[in-house]
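Of the protein chains in this complex, all but one are displayed in their positions.
Up next is subunit A:
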Amino acid sequence: MYAQMVKTDAARVKSLDEMEPQERTFQERVDQGQKIEPKEWMPEGYRKTLIRQISQHAHSEIVGQLPEGNWITRAPTLERKAILLAKVQDEAGHGLYLYCAAETLGVSRDEMYEQLHSGKAKYSSIFNYPTLTWADIGAIGWLVDGAAIMNQVPLQRCSYGPYARAMVRICKEESFHQRQGYDILMKMVKGTPAQKAMVQDALNRWWWPSLMMFGPSDDASVHSAQSMAWKIKQNSNDELRQKFVDQTVPQAEYLGLTVPDPDLKWNEEKGGYDFGEPDWEEFFNVIAGNGPCNAERLDARRKAWDDGAWFRDGLTAHAEKAAGRRAAAKIAAE
């Protein structure tokens, strides 16, 4: 997902009996499926966990523009270019909805930017892989946005109102992203053998990183248990990964592609696929900042922020000057 391995500060999940009255009332409201709104009382751990998760999610949307932005100027047709532009613009919008949701918890936008630019904040590991061919743009829409949808649909029922509402908007738009990706690949597999090979190569490179998006197994994780008790998280990582594989394998078959996993096999008994284990060492390496594109992504974000400073300052100066002029005109008129 877009927020991987979010910590909760919890040592273990408290039972209702162990809670102070205020916290018990809060937990009971969450259990009943009520939404928690910004100004209401909430446990400090809940607030901090949400800030971590929502800001990670927002950073992922923003950094996620970069691998795709790489192909805007090289899209094969004007139509594809317009579609990709609209898709990347949506990602910027998703980042903005999410930053706003995080701000309702008392963190400022500048603080979050600072955490991203300094390398302190995390974003999804998936965006640290390069986009080498046009087929990668198709694969990202199909697999990466597909995995994101898997995770974001249940988040619409998250206990925190502003996050849940942002997710509703995002999910509405996400389906266009996945379809446009699959559409690119449908076209390419009907093309020349070289084009079809390009699609297979893209799947080979994106398959495992896509499975890693859900994060390592968290069945034994206290953070995951706490997040679930707070209804910030609804499904375990393994559950969502299984759903993703079950949904995606037939789509790969339709394209005539081979999923690069020798252990992949239909399991009649469980009604789903058995599949291999992603390389978690690679995952932890990428999360730690050592993936193929981590440095490049952060440099691009910092450059965009720094190079835009004069423009932001200009707009601020204009706003101040205009406000001053309005005030002066008002005094003159009185």
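Definition applied: contacts are C-beta pairs under 8 Å (C-beta built on N, C-alpha and C of every residue); 3 or more make two chains touch, one makes a residue touch a chain; residues count from 1.
Note that contacts and distances are computed from a predicted model.
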Its UniProt record identifies the chain omitted here, from "Phenylacetate-CoA oxygenase subunit PaaC", "Branched-chain amino acid ABC transporter permease", "1,2-phenylacetyl-CoA epoxidase subunit B" or "NADH-quinone oxidoreductase subunit M", as "1,2-phenylacetyl-CoA epoxidase subunit B"
Quick one: which of A:109, A:179 or A:243 touches the chain that's been left out? A:109
Just name the one of A:66, A:116, A:148 or A:166 that touches the chain not displayed here. A:166
Which of these, A:9, A:37 or A:277, touches the one chain of the complex that we don't see? A:37
Identify the residue among A:74, A:190, A:303 or A:318 that touches the chain left out of the display. A:318
Contact residues on subunit A toward the hidden chain run 37, 39-41, 86, 89-90, 93, 96-97, 100, 103, 108-110, 165-166, 169, 173, 309, 312-313, 315-316, 318-319, 322-323
